[in-house]
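Encoded as structure tokens, here's the structure I'll be asking about.
Left out: one protein chain. Kept in place: all the others.
Every chain is named by a letter (A, B, C and D) in the order it is written, and numbering of its residues begins at 1.
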Amino acid sequence: MQGLKDRLKELLTDGTVARVVGWKKGDMPYNPEPAVFTSVDEMDDFVYDGFCGANLSKMMIEATKLEGKTAVCLKPCDTYSFNQLIREHRVNRDNAYIVAVGCRGKLDIEKIKKDAKGITEISGTELDGADEITVKTIYGDKTVNYSDVLLNRCHVCKGKDHMISDEVWGESKDTADQERFAEIEKIEAMSPEERFEFFKKELSKCIRCNACRNVCPACSCRKCIFDNTKFDAQQKANVVSFEERMFHIIRAFHVAGRCTDCGECSRVCPEGIPLHLFNRKFIKDIDKFYGEFQAGKDPEAQCPLTDFTFEDIEPGERG
Amino acid sequence: MSMNEEKTEFRPLIVAFCCNWCSYAGADLAGSSRLSYPADVKIIRVPCSGRVNPMFILRAFERGADGVIICGCHPGDCHYSTGNYYARRRMTLLFSMLDYMGVENGRTRVEWCSAAEGVKFSNTMNEFCEKIKSLGKSVRLGDLRCKD
Amino acid sequence: MTKQEIEKKVELIKEISGCDPYKCMKCGKCSGSCPSFNEMDVKPHQFASYIINGDIESLVGSQSLWKCLTCLACIERCPRNVQPGKLIDAARQLVERERGGDHLLADDIPELIDDDVPQQLLVSAYRRYRR
Amino acid sequence: MQRIGVFVCHCGTNIAATVDVKKVVELVRFEPGVVFADDYMYMCSEAGQEKIGEAIKEHGLTGLVICSCSPRMHEKTFRACAEKAGLNPYMVEIANIREQCSWIHKDREEATEKAVILARAAIAKVNLNAPLQEGESPVTKRALVIGGGIAGIQTALDIADAGYQVDIVEREPSIGGRMSQFDKTFPTLDCASCILTPKMVEVNQHPNITLYTYSEVEGVSGYVGNFDVQIRKKARSVDMAACTGCGECQAKCPLGKSGKIPSEFDRGLRGRSAIYMPFAQAVPAVPVIDRENCTYFKTGKCGICAKICPSKAVNYEQEDEIVTVKYGAIVVATGFDIINLDKYGEYAYNESPDVITSIELERLMNASGPTGGHLERMSDHKQPKDIVFIQCVGSRCDDERGKPYCSKVCCMYTAKHAMLIKDHWPDTNITVFYIDVRTPGKNFDEFYRRAVEQYHVNYVKGQVGKVIPQPDGSLMVQAVDMLDNKQIMKKTDMVVLAAAIEPNKGVRKIATMLTASIDNNDFLTEAHAKLRPVESPTAGIFLSGMAQGPKDIPETVSQAGAAAVKVVGLLAKDKLKTNPCTAKCDPMFCNGCSTCANVCPYGAITYEDQLVRGPGVNETRRVAVVNNALCQGCGACTTSCPSGAMDLQGFSNRQITTEVDSICR
Partner (left out) sequence: MYKIAIKDINTLFSKIAGEQELILPVKKAGQYNFGVYEEGADTEGILTNKTVKSAKDAFFPQFETLYNVKKTITPADELENGEEASGTKIRTKLEVQMEELKDKDFVVFGMRGCDVKAVDVLDKVFLSDPVDNYYKARRDHSIIVALACHEPEESCFCTVFGIDPSDPKADVATWVVGEDLYWKPMTEKGTKLTESVKDILSDADEGAIEEEKANIKAIMDKLPNTKLSLEGWGQGKTDEKFNSEVWGKIYNPCLGCGTCTFVCPTCQCYDIKDYTTKDGIQRYRCWDSCMYSDFTLMAGGQNRTSQLQRFRQRFMHKLVYFPDRYDGMFSCVGCGRCVDKCPQSLNIIKVIKAFEKAEKGGAV
């Protein structure tokens, strides 16, 4: 981490970049926040460890509008999002300096907290840390395996390769140990009634805070259609079950073919709704109906929803 | 007594989005050929099936529709050459998602119907109405507030 | 035969053959191709109209059924996909089924095979007499 | 708030019989925005329209809802009526209570209820309508004709004669097309080149016509009135200005005599030189060098043509040239070809040189053809004594080998061939195997009957199953005579196949460039099969000749004239009115993500950096811009736009949503 910090400071000092988009040390051992650093002094608070799960590519929409280059730390999965943003002309590639940082999977604090309240210190979460991490709490100390408390998305990791970079720092690890579509298939195998009950239960928790939307790098609209008074779609009435469904279906639909499956939506949901189940369903369908497609892999590839073939299957057919 | 029976019979509310060039004309042909279909079907004219935003479909369900059908030109015949191809992909994904969420498969449908297919239009509408009647009132996608 | 019986048989022929006799445009290419034409009392180009007109009795009673070599020439060349060969094969199966001779048991087969039987005939027989 | 007038039409009893018109009027009177509601026997009649006009003035109406027949029927009428009374025509909406209500429902109560709902939806929509102005775009007064066959030639001449500039792009070295290959034409039997050549010359000399031969359309952009077309002028290797057309070069070309290069014009029945004019009367009379076969281009040696050319016109250094020209209208006259017969093994076309297609027969009978007009078998150059004609080879075919349609001209040209042969060599025995003889047309059936009655051509109802080449060089034809119910085994000297015709292969590429639609058989689609038969659905694109469907020469010429009139009608305008129901981008919401441009079939969306100012926003950013003249209003972009920035005027998101709401109320 120190090496990375030094390198970023160097980039700032030698004028290669005007600012750095990275993570800032939190006030607790596990809550670093995404931040923009503009000076070497500020960089003292820079941190990169297992809790730096946030996908910083979306911050580059604003950052690359500013004068001078912006350095950004992107993990392998974040680079897909960045590529997708390039494709949609949302970031200015020329104004970005991509430091591709290594990743051995990111940690889910909720999983750690499940049996560790009153955390005061966590050690061993750095990129080159051990397989075990130590959690100190006021109620006693605990150790857990790094791989046991990964974010769900890391279990279906897309791989350790960065899709775009200007320089690479650190080693990455492919943490995939689960079938990407296993969760989807499990739901598909349920009866329609069971599926309906499942989603009703999950979605009824939704508080319409819009965290999923606002964190999503594909939801990069300047103004969301749900905030667009012209569409007459704005609603904040969360208890009306239809609203959440409409919101989540349409949100997933709008990012279909553009979603890189970065998993930020599920990570940030305050109610723990597995929102990726919607996006991943579309990805699965697209793969099945129109051939395999990974958004953000190739910035030139045509999005499946703005494309067609004469032989496409008919709606309602299940392939 | 017969009055009561009539009232309890379920009359579905069906919204049909028809493209101006083929299906709307097909509906007109069904009309001028006096091919009847239930009055439960209400047609909204759109320039092209590619104009049908999934939000319109969900909106219809939100407001109490029991079934939504989208009619467009046959693939290859789109007045705008490609609109229905995009619509086909969009609707394929949307319908699959609705199915995935446990909404009854069959409340939504896409049918390609040309300006010459008045018979097909009428048959399709009759069939779709029957299907929706068999599924009953849409509950899973409806907005609770729309209920009386 | 009653009207219902005829209809049933027509349906059966259509089902077995998978062909639509109504597509015939009476071009005669089948008869122009048929090696057994002179042997037949009902000519290949007439098959479709016999079925359309419901004259099943004459068709199944005709010699043509047993004169067709199943050479597939008419099936190959029919421009309308009516494929008279398949129609006549279907009529033949209809007769065979009524006679109860519409299937072979695996145990019966060795007896039937002698060295002169061409492989193709066996395959053709299997196809025709399977349940 | 709008001031809406609702007018409910009885349509005699068409509507009133099943819909309680008076009740509809009463029930919609209280809808938001409605200030006036009335009914009338025939709303579209003069009196009905007057009533509407008066109401607009008297009640200060800002919007109209007409509950009547389909908008496809009378929307235009009522829009014009509104405009006459000073109301923007796009403030009119039609509730279709005839085709989609009264005509299909029997129960009066039910129909009335539905009529009210449809009216309400229309009212809700009008509440959100905004006046739209038709835009204007200028018209470039020059037309392009793609294809220089008889269809293209006639269209170009007619346009040029009307006083407009017109260019012809022809892929081959000469114009003339298929007709120049023919010997005689039915039903009058005049010589094809006698009637075509003068037209070709006229084209060449017409001050208003520019010829681009040996050229291809490379790219098309723009829209009706304003097309930009890139034309590739392939390197001819001969200076058009210097060449006198003396023909020395082709006479001296060493490859000329070898017969190694099959002549395309003669359908491969003889060879040609590497520097060549396809035929003697070629226009322009300037040869081209076929670089693929020319020894000079292959090995760098030879160069005889350049040496002997008296006017030093041969130029090996010439390169392809691309010119971009502006046009107001484009006519597609790409013509036809016959299908490939590889899949028809039973006719032995690839096996025997004496099985030929009808076009080959044309060349064989043509005085300027490979045999000098003497009919002979290609195998032994003997004159055939017995000829069999087979009709419908690949036409009316339901499988993938052929075409499902009737090729339309074969029956007539076969009768023509039979008669011509009988005329020259009366003792030739001719048999025609046919499925049906189709001769609708002026003097057509008489023509066919003459072949039977006067020339005793043997017409046999039945088809040939197989043609078997015999060791002695003859052909055995196995066929059926369906009327005699006899199979025929017939020995003959020559078999002529009436192969199905199909659109020229290049048409698919051209149609894609023009965004003109084609049908499953690759024929260009008309805007309307009956009412707009020479126009493509894409504005500014017109159809002429076989590219649109099988037809004979008189029909082609009349269609060519019709297309020309349509073109002239377009070019005569200084400005075009554009459809105002186009897409519109709200820069405040636009992400500049290019999704909409990806789905636009007309290339109507471009991106530019625009200064966007609004609450909290003051920056220059990439936003979508719609070209109103190009946009046809399909709305594909609006659905693909995730932020809802793109909207369609006349069918806006809010308008459709409100219709949905209103119907589902």
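Heads up, the rule we're going with is that a residue touches a chain if its C-beta (ideal position, glycine included) is under 8 Å from a C-beta of that chain, and two chains touch if they have at least 3 such contacts.
Fair warning: this is a prediction, and the values are worked out from it, not measured in the lab.
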{"item": "Per the touch definition above, residue among A:T13, A:T143, A:N214 or A:Q302 touching the missing chain", "value": "A:N214"}
{"item": "Residue of D:E26, D:D320, D:E446 or D:E608 touching the missing chain in the full complex", "value": "D:E26"}
{"item": "Hidden-chain contact residue, picked from the options A:E271, A:D298 or A:E314", "value": "A:E271"}
{"item": "Touching residues on chain D - with respect to the absent chain", "value": "23, 26-27, 29-30, 614-617, 661, 665"}
{"item": "Positions on chain A where the hidden chain makes contact", "value": "26-28, 31-36, 39, 41-42, 44-45, 54, 59, 117-120, 137-139, 201-202, 204-205, 207-211, 213-215, 223, 227, 229, 234-240, 267-268, 270-273"}
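In this text, only the chains that are shown with their structure count from here on.
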{"item": "Chain pair, B-D or A-D, that carries the greater number of C-beta contacts", "value": "B-D"}
{"item": "Maximum centroid distance from chain B, chain identifier (CA atoms)", "value": "C"}
{"item": "Separation of mean Cα positions, chain C and chain A [Å, integer]", "value": "65"}
{"item": "For chain A paired with chain D, centre-to-centre distance based on mean C-alpha positions, whole Å", "value": "51"}
{"item": "Sequence positions of chain A contacting 2 or more other chains", "value": "225, 231, 233, 305-307"}
{"item": "Shared-contact residues (touching 2 or more other chains) in chain C", "value": "none"}
{"item": "All chain pairs that touch each other", "value": "A-B, A-D, B-D, C-D"}
{"item": "Sites on chain D touched by chain A in the complex", "value": "586, 588-595, 598-599, 607, 619, 622, 640, 642-644, 647, 653-654, 657-658"}
{"item": "Residues of chain D touching chain B in the complex", "value": "70-73, 96, 98-101, 103-107, 110-111, 113-114, 117-118, 121, 515, 517, 519-520, 537, 581, 599, 601, 632-636, 638-640, 648, 651, 653, 656-657, 659-661, 663-665"}
{"item": "Chain C - residues contacting chain D, complex", "value": "23, 25-34, 37-38, 43, 45, 73-74, 76-81"}
